[in-house]
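Yeah, one chain of the complex is gone here, protein chain that is, but the others are all in their spots.
The chains carry the letters A, B, C, D, E, F and G, assigned in the order they are written, with residues numbered from 1 in each.
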């Protein structure tokens, strides 16, 4: 409830359009739906500009379908980290939903709504290796769901630097770069050294041994000697896509 | 054997009601039952005020049933961290036992006993997300088994702060708060900043990547910049419910 | 601003005792003082029942004196983690302030105020070793400043278990136990196994090698196999004293 | 050397305005100055839009002065992480340089140059505590040096949530938020839950014990359950100011 | 080949009983059998007093059977960390072999050999909990295979200290104590505080959350504030049984 | 594209043999094949002297077969970390491919090509234990695929030092040593103390408890008190074989 | 108070030689002296066979002198981890005390007492490097103070294996080996592979980089692939000397 809404309510009280108790109720009555195991936040779309994204991991298929259904009455819905089973269950309810197998996401568009944010400039999603693609796709799908044009550039790790340099033009054109890498996590530093664009780095758990399930690329990215690089959690493609959207507005 | 019991035995020796050897035996003869693989502690109920709780993890189904059966002859029994198989096995022996599927607990009430502790003030169990509910339920079931009235408030993470603020009244009413959160573990700090009530924080292993199976929320809670927060082990709903009971007496 | 205050303001608006703009101002005008580098929180005493405690570490002597002076106009003030220099500077301004050299604290009592909370039951502060005493004293001084009677029991580590068992009576008498230990951090588990009282465990950075500046005792305490133990941050005597006070009310 | 420059050189070769050897030289002759211990990068200003920032830590005072002097011939220069001695030495050479004692920075403006980037929207730098101010100032000074209007909002940690909520309007007005916090690192999550603006989170090494010199707040920020938060290295105020500038363009 | 054997060979050369080449061969010809994937060490029995123990983990069933068969021709053989399949395969070849299901060991006695070491004093193996028994059994079986009389005392954790104190006499009688504990790993410290006997502590991976698969009890044991405690690797019952044998000779 | 090639292109432009646009194209047209999910690097054979090795982990069987097929048109191909399924799929396409089950590798020789590098001196691959053999084999197969004569010496850990010393001659003969060890990782230090040859140490994830999946041997090798030891990632047999080849040229 | 003493007291009560209250007092009256900051344990000498050793680290000079003085009235006293100042202060009170500068210990012999334990077989203390000597000396001094003949063998690390093998005879003669090593911590494994004697391994914090202040050698020792090795805390020479004494009795 922001300052303007507060002023309105107060004015209504002053003008006896609302009793004190009605005002109290209104000030406390926020638009979420209580499912018991979840308090579905219809308010967030207003507050933050996008629908709440449903994070599927750790929830039962039943819970996921209930939450998605609740949200879908009012807005677009993106669900991430879905098991095959959960994705299928959503699509049974919403047959038109868009399913991305690699990214493990489902996107349910609300018929009556246009996406709130419609960016005109491009977000470029790069991945260092083939095995990083699922995380990169989570980022790309998220950015697309939130209204951005997205380009993909996969398998351009620095072991073959020419593969990266070859796409210099595409890189230069983008307004925001999402750079996804596991193992040594070197790609965001190198890309950032080439451009004047914000780089959102996503470490992945791809690798073995001393990559420690993503810790090695995370540390590389946090210590990037080229400024202009920020970091999200390991494998957090969604977070990168979301943040890039905030920038790309 | 406390000071008073010791005095009694010594007086009996002085008055020749007990021989020296009888006194020695009594002083050493403590009420536990030796099952070989376990020494079941009937004494704890006396010593600590509650029955020993059976921690199911790492024990075979057979061992669990034997220990529960031994304890159930003298007191109420709570068993936690049960596999589906172990829970079923207990309920075969004790058909009236209360089973909580989410919390993975079984509670066997002793017909002739009232719960020793009967608290009148409420314990409130909050969870930040839907995926934290199993740990929250373990805490709630434990607190109930130990004689406390319990309220539940789930999915009130700070990403939608209004969901939490909306329940301010319920929060203020409680005598102790158990706050369960994974991922960034922020909820206990924020809740504690709102109230004047002790907060027992429970980090969960819910999350991925740099949450390191609960290390991230554990550290957040240990470093809580709002005083009035203490911490138990990751996923230790039982420990939180038990400690809250000690406070709520 | 709680529900009652909100109701009052709304009623005043309804009754035209306050204009809408005045109500807005009042609702936003919270009792803290802005020193630029710090926003001193006079409100907390109301909100949480105690004055804000000034954490000296990382602040300049000048900043500390300014904050203490601001707070001391309205309430008692406790300052912790003080350098010798900062402690001296406070005492120059408040010559009657109580200084505890071991605990590195200064307590400034407000002449016109009684301590809000006055507990009748005792808090017992135990330390495993002599080197843990500074942390134990921080806990004890905090608990005393917040209105609790405090007993101290130092150097009762389990290497000489009889030293502990000898004070069984004092331990049994306390309403809350604060148990401070470095190195292996075993004491809280053992103490908790003897009593039916909540134990607030404080790991200390005392030790060397694989104690990792308090990590070893912290882990021991988090994994305490005896229930009824909760944990605060390493060396956080203040947090333990504060939490014990919340319990002891 | 970008595609357009390359085309120009190639065209000049085609038109015999440049010999092959001259073209080779031009393509290789990049504008940096070799000081032996450092290769000063005059090119970066062109390539990335800002002067290279001199990171003072680990360099001798002599090296710092030489590098700053080299850069100052062509552009504005910002030097960070300066010892008192190094700062004084720069100011001896550049008496008009702006020194920020808290941030440990010196800014040398080039007389003939306007800052390249001139943003119109505001960057807001928040700190959770007083002890976090040096890092916050490094971020603020960097953002100012790079051409942004900057607001500061210090000591608004969530232990006194009203201090933060009180400045809601200022927070809403900003185009980018830099949120600096040590200990539990909770502030960025909470702030991000209130706004629709990108949040660049900076963990600090402020704290003790299980904050592990900034690891605890770093993990909290990486796991932020509210999307819209990205992270830089511990104490990396410069990196946050730089990245915020890239967004704010 | 020790000094005496060397002297013998040299004397034989001096006395022309051996040619130079024969001497070279003898000095290099050590009693092991090369199976390609393994060099079976028949020499160790001579060198160290016991047969080589076959560590089953990470070897194929076929490799294990081949190694055991090779060793069994010359000495007793103990195989540890066996899968059910590998244990069965050994017992098919050696039907009289002794199988311990809990400890996951098989012991093959050589018909013609008495165990080399025959200790007369007792080794006592204690476990803190029921779930620690497999590791404790590995220790006990090893010590028995190497010729020691062994007593077992299981489930005597300090949460019920009287269960431990009750067996004081048995503890005092032992010549060496092996104390096995997971979770907080407190038992060895407490036991060591009661006796004047060497304590070999074995941390186990029993526990959850911040026990970090045995790291917590390992650190507790390394930091034991009671001297007289040494430590082996997590879950290394074999190592404890072997070392206790070296002491008990 | 190296300096000479650049000079050629520039000369062709000067001589109008190439238009500017053709030159641009040529300078950007590097020999890799874009499969969408992967950019297959035919260039690397030229640039680095060997074919790109296909790292199978994290790629789908389909992706692996496509990449191998693309590469096999121009050079020898080595694929590592293959699932049984992926190995079978490659061999269906390339029936003559050499499959090493232990090493989990497939090698596809190009009919028309001799291996580029043909070393004459030997690489010796040692393993400490039987369980380390898969990693050792990955190293050996890689070195062989890249044109080196390879000797193997397995199960020569220092628990039976004579097994190692017995092969002194073979060790002394090698030009490079690859030493593979898990658990305590002691072997490379000891071997390096005996010879004057570079030792490439490979820690393995073989072990349990405090070996932390290869961290313990990794640290041992990084801290080797005998100089002449370098380290690759845990279980990285391929990397060791590749590096040894670079030395052995 | 052991079983026999308890029997005596009970018999005295039975025979009216003691009143109940006197018996209670005697059972509780244990021989330690309460200095306020420390409870000096005169009982330990009886209980464990040696005087309590005073650990100087973390105690003030004044506290150390008071504790040593209290203990010295009844037994020999060993003080370890002494600052130069604390060592000097003890020697002022006890001019005959033996000071070991490298080990940072002082030993005060009680005029009227012979050392209780007098071992006849030798303890050998080895160090890998010159920088490990202070820890090795702490072990040696402790073992000597507790009545053992001690041999020293320093700087015999495996980088020059012959330095170690040269002292084979001395190694074989010892009854217990204490092996001290930093950096890679390889020495105990190698030594243990040569003998049939228990090896107490002491990791030291000597090293840099990835030795992590003793973590690397600690892990090496815990994972020692040669059985017969146990471990104490990093730099814990005292603990090794004490444990070796328990074995050497």
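Operating definition for what follows: a residue touches a chain if its C-beta (ideal position, glycine included) is under 8 Å from a C-beta of that chain, and two chains touch if they have at least 3 such contacts.
Not measured: the values here are computed from a predicted model.
By the touch rule given at the top, the unshown chain touches A, D, E, F, G in the complete complex. The chain that is not drawn here is touched, among residues A:148, A:197, A:211 or A:245, by A:211. Residue F:198 is the one among F:58, F:134, F:160 or F:198 that touches the chain not shown.
Seen across the whole complex, the unshown chain contacts chain G at 129-131, 133, 154-156, 159-160, 162-163, 166, 206, 208-211.
Summarising the interface, chain A meets the missing chain with residues 128-129, 157-161, 183-186, 189-190, 193-194, 207, 209-212, 215-217, 219-227.
Even with one chain removed from view, chain E keeps its contact list with that chain: residues 3, 6-7, 10-11, 13-14, 16, 19-20, 23-24, 27.
The criterion applied here is as follows: only the chains that are shown with their structure count from here on.
Among the other chains, G has the CA centre that is most remote from the centre of chain A.
Contact tally for B-C versus B-D: the pair with more C-beta pairs in contact is B-D. Which listed pair repeats B-E comes down to matching contact pairs by residue number; over half match for A-B among E-G, B-C or A-B.
The mean-CA centres of chain B and chain G are about 41 angstrom from one another, to the nearest whole unit. For chain A, residues touching at least two other chains, in rising order: 3, 218, 233-234.
Pairwise, the chains that touch each other are A-B, A-C, A-D, A-F, B-C, B-D, B-E, B-G, C-D, C-E, C-G, D-F, E-F, E-G, F-G.
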